[in-house]
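Every protein chain of the complex appears in place save one, which is left out.
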Amino acid sequence: MSDTAARIDARLPIRSDMDLVWVRQHVRQAAALLGFSLVEQTKLVTAASELARNTLVHGGGGELRVARVTEGTAQGLRLTFSDQGPGIADLEQALRDGFTSGDGLGMGLGGARRLVHEFSIDSTPGVGTVVTVTSWAARTPRPRQEMS
Amino acid sequence: MNDGFLSAGTGAVPVLKLGDVLLVTLPGDLHDGLAQQLQQDIGEAITRHRVGGVVIDISGVEIVDSFLGRVLAEIAAGARLLAARTVVAGMRPAVALTLVELGLTLPGLRTALSAEAAIELLGGPGVVRPAGRRREDG
Partner (left out) sequence: MPEHEALHQHESPAREVAAFLRRRREQIAQRWADEALFRSVFTVSRDEAVEAGRVVVDALAQVAESERVEDPDAAAFTVVREQLAGMAAARSRYGLSAAQVSREVDALRVAPTDLLVTDLADAPAEHLRACTTALTVLTGTLRLVVLDTALSEGQALIDRQRMQLLEVATPVIRLWDGIVAVPLIGTLDSARSQVVMETLLEAVVAEQAHFAILDITGVPTVDSLVAQHLMKTVAAVRLMGAECVVSGIRPAIAQTIVQLGLDLGTVVTRASLADALGYALRGLDADIVQAPGGASKR
């Protein structure tokens, strides 16, 4: 188990396009190790890609912390993206579909939130942004929180 | 104007010419810079070789996020301006489910099950009939 944890827990820099590739590969590998289904792996890796790009483009770079989490017999993966960028003034607006201040189709935050089981964001203008997401390797697909 | 690999641009993604169609096979994970380079390369290849169609084979692609989704949509829109039709082929089930969950349904994009089906759809080489399947209009 500690061996598994060693291959999962990590701190990855997010400074360039290539770093996004490493982020995707690491999250994919970690999710596979924890027994995520292919679809769940793909969702989590896609969310990680969206959030890492946000960190890079809007936060001016930062880092990703990857950690294995457990709850009873359930195993999950927690990803924490942090930057010291300008922060987000209006979180509600940023989470709404279609909002974008950079490249992409405006699906970044709101879209990523739909791809994971738990999502939280903490942003202070002028200080930076921390986005934490968690997904669980479920034996059965768990109902996602339906978005309004 | 012979068929075969084109050395268009500096991109690391190979662009193959098959008759009237450009065949582009995306690797499993390509970084943002490479995706943008590819967009340029395809535009240039369409003009240079005057092809009528572009097939982007994404059967090897493990994830499509909003960035790559946007690149695909822009390649198609750009090709349309150059009078070429674009078909995205071979999207994996997990990728399709994720894109839909992400809210990205890419409505303007033509799709096919495989590169072969896409070439057939575009009326590619050696195909006499326009397409194996017909869509109902409306």
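Letters are used for the chains, namely A and B, taken in the order the chains are written, and counting of residues starts over at 1 for each.
In this text, a contact is a pair of C-beta atoms (placed from the backbone, for glycine too) under 8 Å apart; a residue touches a chain by one contact, two chains touch by 3 or more.
What you see is a predicted model, and the numbers here were worked out from it, not measured in a lab.
Although one chain is not drawn, the whole complex shows that of B:Val13, B:Leu82 or B:Leu97 it is B:Leu97 that touches it.
Interface note: of B:Ile42, B:Ala73 or B:Ala89, the residue touching the hidden chain in the full complex is B:Ala89. In the full complex, subunit B touches the hidden chain at residues 87-93, 95-97, 99-101, 105-106, 109, 111-114, 117-118, 132-136.
The missing chain lies against subunit A, touching residues 39, 72-73, 138-144, 146.
Criterion: only the chains that are shown with their structure count from here on.
Taking the mean of the C-alpha atoms as each chain's centre, subunit A and subunit B sit 28 Å apart. Of all residues in subunit A, those touching subunit B in their complex are 17-18, 20-21, 24-25, 28, 38-39, 41-43, 45-46, 49-50, 53, 97, 103-108, 110-112, 114-115. On the subunit B side of its complex with subunit A, the touching residues are 29, 31-33, 62-67, 69-70, 73, 92-95, 97-98, 101-104.
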